[in-house]
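What follows is a set of notes on a single structure, which appears directly below.
What you see is the complex with one protein chain gone and the rest in place.
On to chain A.
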Amino acid sequence: MSEDRAAAKAEPSTPSAVLPPTARRVDLLLVADMVERGARVLDVGCGDGALLELLERERGVDGRGIELSREGVNSCVARGLSVIQGDADTDLGAYPDDAFDYVVLSQTLQATRHPRQVLEQMLRIGRRAIVSFPNFGHWRIRLQVGFAGHMPVTPNMPFAWYDTPNIHLCTIRDFVSLCEKADIVMERSFALDAGGSRVRVDAPWWIWNLFGAQGVFLLRRGGVPARRP
């Protein structure tokens, strides 16, 4: 392992570190709402295990987690959750195809080294993927970069440029075009505004991209339509 890799590993990229707890809560409920009862779920970057706990309690899922930070993992396992210390970029490859009904990546995509590969791995090992991320196209961010001329710091991304774990930020529009390029089908999608409410469903993409503080997507592989689990 090279030194910079070791340093990168030591950096926390837990969702709880990427997003303040209140913003994550809303996102958790939305994600939980998309998961079918009794499903097999892998939460990648599961942080303190809040989503897994919610899913196990409310939806009776068979939940597993991967988390980079040692503290996060230890607190999950101590609470009886089935979580391993690992890295979205390197540890998804070990799982077999279709091992899960859902693979969740909540507020972590922008902190991975190879977001496209991570997405593709998620849709290999899971029949569906649920991805949420902060939208870099939000109007406040555009204002900060465009008019104030500095890297944006927002409630969703509360880090200075020099110590942020977010190395691959994207807009909702960017994400949609990656899905098209990688032959990934968006089954459902939402944009949440800064207050955590859903942006109007029938609004055009440019509205979402401007007023959505975060995007939440339910994805499946292109090609053959997948059966509901």
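Note that in this section contacts are C-beta pairs under 8 Å (C-beta built on N, C-alpha and C of every residue); 3 or more make two chains touch, one makes a residue touch a chain; residues count from 1.
Here is the rule we go by: contacts and distances are computed from a predicted model.
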item: Omitted chain, identified by the protein name its UniProt record gives, among "Carbohydrate ABC transporter membrane protein 1, CUT1 family", "Homoserine O-acetyltransferase", "Sigma-70 family RNA polymerase sigma factor" or "Multiple sugar transport system permease protein"; value: "Homoserine O-acetyltransferase"
item: Selected residue (touches chain absent from view) among A:29, A:94, A:145 or A:207; value: A:94
item: Absent-chain contact - pick from A:29, A:78 or A:145; value: A:78
item: Chain not shown, touching residues in chain A; value: 64, 70, 73-74, 76-86, 91, 94-96, 99
